[in-house]
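Every protein chain except one is present and positioned as in the full complex.
Order as written gives the chain letters A, B and C; numbering starts at 1 within each chain.
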Amino acid sequence: MSSPVRAIFLVAAPDQPGLVARLAGFFSEAGLNILDASNHTDLPEEGGARFFMRLVVDLTALASARAQQKLGGSTTRKALEASFQGLCTELSATWSVRYSDVPPRVALLVTRESACFYDLVLRQRQGELPCEIPIVISNHPTLEPVAEGFRIPFFCLPVTAATKPQQEAQILELLRRHHIDLVVLARYMQVLSDTFLQEAPPVINIHHGFLPAFQGAKPYHQAHARGVKLIGATAHYATKDLDQGPIIEQDVARVTHQQGPEEMVRVGRDVERIVLARAVRAHLEHRVLVEGRRTIVL
Amino acid sequence: MSSPVRAIFLVAAPDQPGLVARLAGFFSEAGLNILDASNHTDLPEEGGARFFMRLVVDLTALASARAQQKLGGSTTRKALEASFQGLCTELSATWSVRYSDVPPRVALLVTRESACFYDLVLRQRQGELPCEIPIVISNHPTLEPVAEGFRIPFFCLPVTAATKPQQEAQILELLRRHHIDLVVLARYMQVLSDTFLQEAPPVINIHHGFLPAFQGAKPYHQAHARGVKLIGATAHYATKDLDQGPIIEQDVARVTHQQGPEEMVRVGRDVERIVLARAVRAHLEHRVLVEGRRTIVL
Amino acid sequence: MSSPVRAIFLVAAPDQPGLVARLAGFFSEAGLNILDASNHTDLPEEGGARFFMRLVVDLTALASARAQQKLGGSTTRKALEASFQGLCTELSATWSVRYSDVPPRVALLVTRESACFYDLVLRQRQGELPCEIPIVISNHPTLEPVAEGFRIPFFCLPVTAATKPQQEAQILELLRRHHIDLVVLARYMQVLSDTFLQEAPPVINIHHGFLPAFQGAKPYHQAHARGVKLIGATAHYATKDLDQGPIIEQDVARVTHQQGPEEMVRVGRDVERIVLARAVRAHLEHRVLVEGRRTIVL
Partner (left out) sequence: MSSPVRAIFLVAAPDQPGLVARLAGFFSEAGLNILDASNHTDLPEEGGARFFMRLVVDLTALASARAQQKLGGSTTRKALEASFQGLCTELSATWSVRYSDVPPRVALLVTRESACFYDLVLRQRQGELPCEIPIVISNHPTLEPVAEGFRIPFFCLPVTAATKPQQEAQILELLRRHHIDLVVLARYMQVLSDTFLQEAPPVINIHHGFLPAFQGAKPYHQAHARGVKLIGATAHYATKDLDQGPIIEQDVARVTHQQGPEEMVRVGRDVERIVLARAVRAHLEHRVLVEGRRTIVL
């Protein structure tokens, strides 16, 4: 059976009585069925409580008379959004929506390592990642044949310290031209500038260490020297503070003294690609809210 | 800060439009704030979709005029329940409620092994398990000093094949007299009869195997002979079909060829007590719905 | 730095005093350095203790005068093996050897699912799996383009109940002609006959269930119906008893009531390919001894 078209709403608001009922009631009054709902109330050490909710709404009845009445005569997505904005203004809430029939467009940035690249494309082809991957961008030509094998346009933009501003501008231009909604750094071995991150859509990075331990370069060598018994990987949104962005997903694998740094790299590669795939999936399913330095994954 | 008194509702109903809004709306109209809500819709291979919801409601405003109006003049818990029953009848829903200021009363049944016994009592004393443990029942005197050390009344009821019906009747009498809400088999090495299970409150058992593999006796020896690489434990509600009741929680630990059955017992003991504690906690927090042979843990 | 050529010996013997010293002494007397050694003594419930040892020996000094003297004048691998056979006869030991400069030749058998296929080939290309993959055999043409992309000859041998004996004979002929040392069933959806298994080299299969639970077809649907909280995968040597062969590796992943059978398939796919890769790697590194229904992985 084919799934109905769904709208997925993410809402963040200061906590207040009646929030679940009012948000659910909004869709109920429009005759739209809620397929899935989850919420969380955060009690920070400072400041007031914060409320977060994810609602998956069946849009089948959006054309009904009941929806028309609730939405002020129109039954377009625009009308739905305008009406929901009205409620959110009352609640001092921020919100966003994604529609299941408009798959996000993802650009992969890679360098020379292929594991994460293959992994993401194969998952997307198998239907695990609800997105399109219209372009791959790299600072090296190494992976062009792989991209070609999958028939994804490949843009090679080499970079040096001197040409970095221009190269980043070229990337931004590509992202704009291809209407990219999400950038995934699938082992892209370049630090992105503040300027780039401010102008780009959200960027997810995979760090091959169990952050916040082992920030910076060669984390497996650091981990080996320190004699840790578990190694990990961390997927996070890229921010101007390197390796400090909000963490979306992490996982670890056990290692022993028998495994030198090279072996750790091998074990770590399996962790990295699973962690990155889970993080990208959570973002594409519109489950991730950023709250300060943390994420709420609903 | 002390937490407000909360009512925790669990609801199961045939899926239908507007359920989240109607259930949340019920409390909202009475002026009662929803502190936490989660729901799940199950799509079985046969039969229609089923909807499950857990609502944690702040009862602080139960004495308010608004609640009084919604609940037909009275603001007792009885009135709240009667009014909620009215809604659930409309929705063909079943439901149950637990109040945070009425901790469930748990009886532990043990035999000679102390690990799970110690573990549960220590967790309860540390505030991890929201319950009282007014009695311990055993078919052996071995653990009486431990119960005494914790000042929990200990009832020793030895049992043989011939005296089983009488012994089980004695246990039932103890459960009744002490108003027991939940029985936990913390390594109680006796099979309970159908008759007992029908008359007793819910019973949670810990099986030292990764069910459904290795049912029956000596699961670690079975596991060793089969050469498995992981061993596990399963906490489930006891039903008349031995080792077949709905699973609440499971976990595993890695073993190697180096570990004989005795060593597996040792590794398994750690898994058992953690799995049992998690399952008991989920039950006490009123998170577990039984749906046929499965559980939904909200 | 390039590694020296190594011989990896696996030995199994009835336990007896002095085994470690005698086996290690054999190589020491020939002037051959032991790079790595591990052993295990198994104490079965029936029968006497069994001893297992893996020795990784540096062959650099095989041409030395000292080796020549110990090996009876010759310093070929054949002479080394003959001399070691002499010792093993004294010890009533069985043994086998693999040389690091003679990578095993692996045939992949696939049907239509590509995840395990891609995974194994990519790992081999990255140097994680010390082997060659000279052929891929399938009963369906689906994955031919993938094999072609990797430039691995692809043989499509469709099969029906009526043609099974002939098809299996064709596979055996291909295995022989290409000097295959190991067959990996990377989601090959056909049961292999006893006859085939007796004539073929070792066969490793991946079962998408946590054996011995959920043998047979549709294990994820079985697992979902039973309401388990963890799903798993098992890599084992194929034997005539379906899903009963010696287990090489297993792992699990956590699932909840929220995940229907399809979602379990997705989660399970990640477990399957990691478990299969680990098992194939252990076999290729000559770490796996089969002892009755179990494996010893040194």
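The rule is short, and it goes like this: a residue touches a chain if its C-beta (ideal position, glycine included) is under 8 Å from a C-beta of that chain, and two chains touch if they have at least 3 such contacts.
Bear in mind that the values here come from a model prediction, so they are computed numbers and not experimental data.
Enquirer: Which one touches the absent chain: C:Val5, C:Ala37 or C:Val267?
Expert: Here the residue in touch with the unshown chain is C:Ala37.
Enquirer: Of A:Leu43, A:Ala169 or A:Leu242, which one is in contact with the hidden chain?
Expert: Of these options, the touching residue for the absent chain is A:Leu43.
Enquirer: Just the residue numbers, please: which parts of chain A touch the chain that's not shown?
Expert: The missing chain touches chain A at positions 40, 42-43, 45, 210-214, 225-230, 232, 246-252, 256-258, 260, 293-297.
Enquirer: Can you name the residues of chain B that touch the chain not displayed here?
Expert: Touching the missing chain: residues 114-115, 118, 122, 126, 128, 149, 266, 269-270, 274.
Enquirer: Give me the chain C residues in contact with the hidden chain, please.
Expert: 17-22, 24-25, 27-29, 31, 33-41
One rule holds in what follows: only the chains that are shown with their structure count from here on.
Enquirer: Highest contact-pair count belongs to which two chains?
Expert: B-C
Enquirer: Overlay chain A and chain C by their C-alpha atoms and let me know the rotation angle in degrees, rounded to the nearest 5.
Expert: Between chain A and chain C the superposing rotation measures out at 180 degrees.
Enquirer: Would you kindly state whether over half or under half of the residue numbers at the chain B/chain C interface are used by both copies, giving same or different?
Expert: Mostly the same residues.
Enquirer: Cα centroid separation between chain A and chain B, in whole Å?
Expert: Their C-alpha centroids are separated by 37 Å.
Enquirer: Between chain A and chain C, what distance separates the C-alpha centroids? Give it in angstrom.
Expert: Each chain's C-alpha centroid was found; their separation is 38 Å.
Enquirer: How big is the gap, in whole Å, between where the Cα atoms of chain B centre and where those of chain C centre?
Expert: The mean C-alpha positions of chain B and chain C differ by 43 Å.
Enquirer: Can you pull out the residues of chain C that are in contact with at least two other chains?
Expert: Nothing qualifies.
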